[in-house]
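What follows is a short report on a single structure.
Removed from the display is one protein chain of the complex; every other protein chain stays in position.
Chain lettering (A, B and C) follows the sequence in which the chains are written, and residue indices restart at 1 in each chain.
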Amino acid sequence: MYSFKNDYSEGAHPRILNALLESNYEQEDGYGEDEYCRKAAGLIKEKIGTTEVDVHLLSGGTQTNLIAISAFLRPHEAAIAVSSGHILGHETGAIEATGHKIISVDASDGKITPSHLRAVLDAHPDEHMVKPKLVYISNSTEIGTIYKKNDLVQLREFCDKNHLILYMDGARLGSALCAGENDLELRDLPAIVDAFYIGGTKNGALLGEALVICRDSLKEDFRYHMKQKGALLAKGRLLGIQFLELFRDNLFFELAMHANKMAELLKEEMCEAKISFLTDSPTNQIFPILPNSVISDLEKKYGFHIWKKVDADHTAIRLVTSWATKEEVVLGFIEDFKKILQRIA
Amino acid sequence: MYSFKNDYSEGAHPRILNALLESNYEQEDGYGEDEYCRKAAGLIKEKIGTTEVDVHLLSGGTQTNLIAISAFLRPHEAAIAVSSGHILGHETGAIEATGHKIISVDASDGKITPSHLRAVLDAHPDEHMVKPKLVYISNSTEIGTIYKKNDLVQLREFCDKNHLILYMDGARLGSALCAGENDLELRDLPAIVDAFYIGGTKNGALLGEALVICRDSLKEDFRYHMKQKGALLAKGRLLGIQFLELFRDNLFFELAMHANKMAELLKEEMCEAKISFLTDSPTNQIFPILPNSVISDLEKKYGFHIWKKVDADHTAIRLVTSWATKEEVVLGFIEDFKKILQRIA
Amino acid sequence: MYSFKNDYSEGAHPRILNALLESNYEQEDGYGEDEYCRKAAGLIKEKIGTTEVDVHLLSGGTQTNLIAISAFLRPHEAAIAVSSGHILGHETGAIEATGHKIISVDASDGKITPSHLRAVLDAHPDEHMVKPKLVYISNSTEIGTIYKKNDLVQLREFCDKNHLILYMDGARLGSALCAGENDLELRDLPAIVDAFYIGGTKNGALLGEALVICRDSLKEDFRYHMKQKGALLAKGRLLGIQFLELFRDNLFFELAMHANKMAELLKEEMCEAKISFLTDSPTNQIFPILPNSVISDLEKKYGFHIWKKVDADHTAIRLVTSWATKEEVVLGFIEDFKKILQRIA
Partner (left out) sequence: MYSFKNDYSEGAHPRILNALLESNYEQEDGYGEDEYCRKAAGLIKEKIGTTEVDVHLLSGGTQTNLIAISAFLRPHEAAIAVSSGHILGHETGAIEATGHKIISVDASDGKITPSHLRAVLDAHPDEHMVKPKLVYISNSTEIGTIYKKNDLVQLREFCDKNHLILYMDGARLGSALCAGENDLELRDLPAIVDAFYIGGTKNGALLGEALVICRDSLKEDFRYHMKQKGALLAKGRLLGIQFLELFRDNLFFELAMHANKMAELLKEEMCEAKISFLTDSPTNQIFPILPNSVISDLEKKYGFHIWKKVDADHTAIRLVTSWATKEEVVLGFIEDFKKILQRIA
């Protein structure tokens, strides 16, 4: 049984484990004030192309989202997200637990647009409702699509005009930035979003997300919020060492590129077999719509998530590839898939 | 410069790193539902001597405290802690941020007693005040002392009579259980406390605390709280693998024993030199009261925390030893210490 | 300019003011522990037909909703409401501010059904999502419709089977219970809902809602929650005196009946003029769909809320009547309305 369930099924890239081993007996200060965290932050700033941002290393996506959003908002302010957004349906009300409503908008491609935002603002005119304040976007989105640079520039302009904060969940930012059709770079982000994070957990780290705060007014006292929410690891070095390794050269991008390539392989063969997809994903999550009987057969040998019933006979599944996905397994999957198709033809 | 600042200055015990390496390419389910977490929980239950507890693996002490306490209490209920308690002064208001007041009581030895609790209950008679509900104790305490079994039994009796929850922060439980004068065992705990955690971070793990919930009524839905507070690691295996290694044999206790032994070495030599201590600690944190000039000299070569001014010429410092503290360094420190004393004599 | 904007435009029924005057110099205990609050609670229990409920007097609907819901739920639990529900769109995120998500379901008649609930439960299977726990309904609803007894019995059955709490917002319960087609009585409620409130503010009081907690497990320590949220009035008598007056005889129902009758008058004449309505409301809020030009004319002389654009030429408005609405004003409105219609015919 091989799992395409997600991109966090294995441990970490061996270079990361090795870096942990090598540094193991060095004594470092605690709580992220060590040499490794400092260097990792410096390196990330270098890759982003500016020192005018703050970088904080955290343990996971839900943790990062809840700390950032609750630190950025005043009590009466709300976030806006698409209904498929991770904070809406997969974080157990973590944002609401910090006191903030999330306003949901529908978008079949998982991407928010200025017209969504316009409608939300129009529907929230006064103090009897929450005040929409932070726009939450994910890149890549929860359904594999990506924001093009121009999409983001338009959101930025809308946010500027309407005093909104633009926040990007980058749990799979690596995969987004390495997608074929992507035209966005890390160094574009500080001018476009107010804060974003670079996901490590889903791109080769044991755990770790690097939150980058671009807007000055959101920077103050951020470590207080991290500590208050239980996110300052005593051995913060664990995060520093990993991000240092991911960004020391191009490892971060190489791993994402590999994951995308594996997904592309799967997609190409399925397209050839006239399979259609629920979403137009150029990243490491793909959502083929398959005959139910094919799914039953695949399930005997492969693990994946049943995503959504499409009609009586067809269902979309989610296949996720990662830095650890082996090409031979993908090729084997394709072969099995073709055989199953032939059998039912 | 060698640091006695804390017990989380180094990485992890090599056996733990090795276990991570060996399991690295196995595919596992996410969010703590993997084989390693299951086995670790099973093993911990075995060591505790009962399967009638729930075990959850978390990343750090503040995180564990805030999730457990906020899950256990209703909105109007409060925790009670000694003024030196970790949740009171070292967690950035994490408990209050979940909505709960902490009622502080003074105890020079860092230990709460039934008479403290009696006074708190008497001072909170009605709905104009919070309702005291959870007793927070640390073992070992923040100042190195430990609870004897009888101390705890008396607390338990008081809590039973008064419908209070008894919760033990075990960030340094290893050191407490391995102290010379200790008469408590892991398997005593389920009958005495309602929940406690076994600290891994300060006893050889990269990160990790094992929360053990003993009282049935506190168990329900606990994983929801973990997820909501951002504490379910995608690669939960990282915690499972470590605790499995710590408890596979006696590694957890061996590491704590070593830390205590190193502290004992320091203490003995200092006692011999007629140094007195701020607290009577049998564990891996000691608080010698030293002439200020001695401190200045020591600081040139060793790192430690200045704890508390005692009089114009004397100050208590904190020395912490750990699983990683090397005996030769301790012996070197003692030698340096003696030389400094001779010089100023 | 006469306002049909809402049912809280005037002060209080004169009998209430008189009761305040008469009791003014009596000394009473504070915080709702006075004779009047006790008697009012007793009287309300009598009207409900059981002493097995707890009655608490609060100041307003948002306050009552937020205190009750946050007291009833554990941190990871969520409320379910129709999208037009007051807690979703008109309370500034008050429920979320206490940490709880509200799951929204769509219902054109403003009423929740077991099939809505089934769908919500199916969509929230595990700890990565909130746990749906409390069903929030309003009677009458925010769009004037009412729950028939059988609607509620079915909800109760579903809630029982699925361990859900059924909570009724009764800001306009008087109007609902006095509607022509209503078949529900106050004394039916304890067997059907777990808690509900009887709205005073919108039915003749200066301010005041009587929360009735029926389910035993929700009763404990409720006054703590009231105090913690700033809802225990020092001069609690102010609420007790008013509810005592409203329920001393049938004043509460007489006032609601009058409001409904005034709405009925408006509705009948509009129906006769072939006006259709956005919702089928038998209560004191009606939503006629009018030509825009008629609305412009009416606005010169009457105040009301523009509710919803229906098509290019038509808009639904909201007309609200109350205990204080004068029949001659209603008749005058009807006359004006007919003249306007003739003019544009």
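Before moving on, here are some points about what is shown:
Just so we're on the same page, a contact is a pair of C-beta atoms (placed from the backbone, for glycine too) under 8 Å apart; a residue touches a chain by one contact, two chains touch by 3 or more.
All of these numbers come straight from a predicted model, not from anything done at the bench.
Checked against the full complex, the candidates C:Glu26, C:Glu220, C:Asp249 or C:Glu335 give a single residue touching the omitted chain, namely C:Glu26. The residue from C:Leu152, C:Leu189, C:Leu211 or C:Leu233 that touches the chain not shown here is C:Leu233.
Residue B:Pro75 is the one among B:Gly11, B:Pro75 or B:Gly144 that touches the chain missing from this view. Among B:Gly99, B:Gly170 or B:Pro190, the one in contact with the hidden chain is B:Gly99.
Hidden from this view is one chain, which touches chain A at 31, 70-71, 74-76, 98-99, 127-128, 130-131, 221, 223-228, 232.
In the full complex, chain C touches the omitted chain through residues 2-3, 5-6, 8-12, 14, 17, 20-21, 23-30, 59-67, 91-94, 97, 201-202, 206-207, 224, 227-235, 237-238, 303, 324. Annotation for chain B: contacts to the undisplayed chain at residues 75-76, 78, 89-93, 96-101, 104, 127-130.
Please note the rule applied: only the chains that are shown with their structure count from here on.
Centres computed as Cα averages put chain A at a distance of 34 Å from chain B.
Between chain B and chain C the centroid-to-centroid distance comes to 51 Å (mean Cα coordinates, whole Å).
Among all residues of chain A, those that touch two or more other chains are 91-93, 97.
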